[in-house]
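What you see is the complex with one protein chain gone and the rest in place.
Up next, chain A:
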C-alpha cells in the first residue's frame, strides 16, 4: 500500500513538470480560444456591432449563401491545384536533394529553407513588381522583342496559384525529403536486379514507400492555402476571395465577429475532415511533424 502511494507521487511530480507546461499551453492558447470561437459563432451583434450573447443560428444560416458557397468551392479549387502543382514540382526536387551527395545536399536544402527567413508578404510584393504591366518580366520580354505590348500577368487566379505554390512549396518539399531520405537504396537495386524498369520501380517500389511524404506534404500545403488571404489580396487583386478573406473581412470592416467565428468554424471543420481523410488513407500523424 505504502509502496504504491510512493510510486504514485514519484510519477506525479515528473509528470506535472514535463507535461504540465504543454498542457497549460494547449489549454490556454488552443482549447479555450477554440471554445470561445465556437461560442461566439452562435452569438448575434447589437446595434453598435458589439458581440451580444444572444443565441442565434443566423450566422450558420448565412454560411449557405450562394456567394459564400462559391467562395468555398473556389478556395478548395485553388488549394487542390496548389497541392497538385507542389507535388509535381516538389517530388523530383525532393528526390534530387535526398539522393545528392551530402555536401550538395546541404546547399540544396538551404535553397529551400533560406527564403523562409524573409517575410512572405515582402516576397509576395516582390512578385507583384516583377509581374506588373511595366514590371521586370514585361520589360525583359519587350527588350527581347518577344512581345510588343505588355502582357497582363497579374490579378487573376493564375497569379494567386503562383503565389500559393511559391509560399507553400517548402512545406511539400520537407516531408517529401524526409520520406525519400529514409528509402533504402538496396530496395531500388533489388527491384532493378529483378528486372523491373525505371518506371515500374518508381510506381511499385519508390512511390508506395514514400507516399506518406506525399500525404503529409499535401496536408501541409492544402490547409494553409484555404486561409492565405494576403496572397489573393496582393496577387489576385482582391478579385477572387478565399475563405480567409471572408473571415478577415468580418473581423474588420464587416464588423460581424460572430459571422467571422462561424466562418472560422467552417474552416476548422474542413481542416478536421481533411486530416481524417489523411488518416483513413493511412497517413501517419508523426509525418506532419507532430
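In this text, contacts are C-beta pairs under 8 Å (C-beta built on N, C-alpha and C of every residue); 3 or more make two chains touch, one makes a residue touch a chain; residues count from 1.
What we mean here is this: contacts and distances are computed from a predicted model.
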Query: Looking at UniProt, which of "Allophanate hydrolase", "Spermidine/putrescine transport system substrate-binding protein", "Sensor histidine kinase" or "RNA polymerase sigma factor" names the chain that isn't shown?
result: "Spermidine/putrescine transport system substrate-binding protein"
Field: Option touching the unshown chain, where A:71, A:85, A:98 or A:214 are the choices
entry: A:71
- prompt: Which of these, A:49, A:80, A:116 or A:200, touches the one chain of the complex that we don't see?
  reply: A:49
Message: Considering the complete complex, identify which of A:16, A:114 or A:268 is in touch with the unshown chain.
response: A:268
Message: I'm checking contacts with the chain that's been left out. Which of A:17, A:185 or A:252 qualifies?
response: A:252
Message: Suppose we count only contacts with the excluded chain; which residues of chain A make the list?
response: 26, 29-31, 33-34, 45, 47-50, 62, 65, 67-68, 70-71, 74, 129, 132-135, 150, 152, 154-155, 219, 223-224, 226-230, 233, 237-241, 244-249, 251-256, 264, 267-268, 271-272, 275, 285, 288-290
